[in-house]
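One protein chain omitted, others in place.
Moving on to chain A:
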Amino acid sequence: VIEAELRSTKRWELTAEGEEIAREGSHEARVFHSIPQEGLAQSELMRLPSGKVGFSKAMSNKWIRVDKSAADGPRVFRVVDSVDDEVQRRLQLVQGGQAEKLGEKERSELKKRKLLTEVTLKTYWVSKGNAFSTSISKQETELSPEMISSGSWRDRPFKPYNFLAHGVLPDGGHLHPLLKVRTQFRQIFLEMGFTEMPTDNFIESSFWNFDALFQPQQHPARDQHDTFFLRDPAEALQLPMDYVHRVKRTHSQGGYGSQGYKYTWKLEEARKNLLRTHTTSASARALYRLAQKKPFAPAKYFSIDRVFRNETLDATHLAEFHQIEGVVADHGLTLGHLMGVLREFFTKLGITQLRFKPAYNPYTEPSMEVFSYHQGLKKWVEVGNSGLFRPEMLLPMGLPENVSVIAWGLSLERPTMIKYSINNIRELVGHKVNLQMVYDSPLCRLDAEPGPPRTQGA
């Protein structure tokens, strides 16, 4: 009916002190004028009303000087014959409405001396809107049951809709973006025939987390600095002892075609409990169970679950994150097969350009880092780590010699942060999550157009 426009203007005004100075002159000028030809005792000067304030200013302007050696105490003398009271002049300009004639520096100096203030004036300009009317008629906003049954809707005016306004968002709940991505990854693995491994154990023994994976006991990752060890329960209660002995022998003396690490392997080190640093420990347990089943049947496993690292924390790293892991165990698998599986897996994520680079993991050899080309960043970024598990890990489990196990892993947080454009991991994971982001996050659609497999079966 009406339109209102806010306009604000700023003006410079004198403070009360500023007005006094515009009238009487600045403190320093008054000090100057009160000094006669023969000078004035400083003590007397200080007793004058503008004395204290004006004295130091007049000194720094070099209008007056002090003779400390005078007979009856320090005496103040004029240095120049006359002075130009700039301050008073400037204030009078402002008073006369000509504040813009002063430079910004001069204005801020006067503001600092509390002689000027900036005043904001807000005004509302009211004008007739496009539905202006001086009569009040109640417009029907909505159709009602009564109108339908009586037909009275035909005679009523209906207020036009503003289609530019937002609707009322439905009052439903929301799923967490990271877990939406997790759902998609689970789907991808299931579509590729991978069976989900049990990973519902955050607590693991060093044996399954490190030793069974042929990671030596002196490896730096087993340091307190990278791994969360437990105070209670500090040690694993049970370990499969036959298998433990085979692992011990492989580490310390070698065997299964290996030289081993040739160090003294200690059982108490393997017993130490910790918060698992990777879900590869769950893969080890699954492969061990697979090895006990005779005859050997090929298997494809996956898991997506939480892991814990005691590392330095920053904008993209937390102590807890989620690891995605895929494993294929079969006869005669090669590095070429690993690359083929990765190609299909990443295609389902919408990533088609892949390159592979040699890498190092204590428990895989050969190992590969997987890179994809990021269109936005215009560079190759690492999207995963992979390799063939070492024979020193597989053979003590009892897996047949010509069975190879290929595996790969990546974190869940990284692709999620890229997908949802989140820079700080704390806004995504943990209690400091940005709930509005959770409310607003779109469906997780990882892939482009789905298509038939691009790799030849062999």
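The rule is simple: a contact is a pair of C-beta atoms (placed from the backbone, for glycine too) under 8 Å apart; a residue touches a chain by one contact, two chains touch by 3 or more; residues count from 1.
Just so it is clear, contacts and distances are computed from a predicted model.
The listed options are "N(6)-L-threonylcarbamoyladenine synthase", "Phenylalanine--tRNA ligase beta subunit", "Gamma-secretase subunit APH-1" or "TATA-box-binding protein", and the UniProt record of the chain not shown names that protein "Phenylalanine--tRNA ligase beta subunit". Only one of the listed residues, A:L14, A:L102, A:I324 or A:V429, touches the absent chain: A:V429. Contact with the omitted chain, checked across A:M147, A:A319 or A:L446, is made by A:A319. Summary of contacts with the chain left out: across A:E38, A:E104, A:E142 or A:D232, the touching residue is A:D232. Check A:I21, A:A58 or A:L178 against the missing chain and you find that the one touching it is A:L178. In the full complex, chain A touches the hidden chain at residues 171-176, 178-179, 183, 186, 189-190, 192-205, 218, 220, 224, 228-239, 254, 256-263, 273, 275, 298-300, 306, 308, 310, 318-320, 328, 330, 332-337, 339-341, 343-344, 355-358, 365-368, 388, 390-392, 404, 406, 429-436, 438-439, 453, 455-458.
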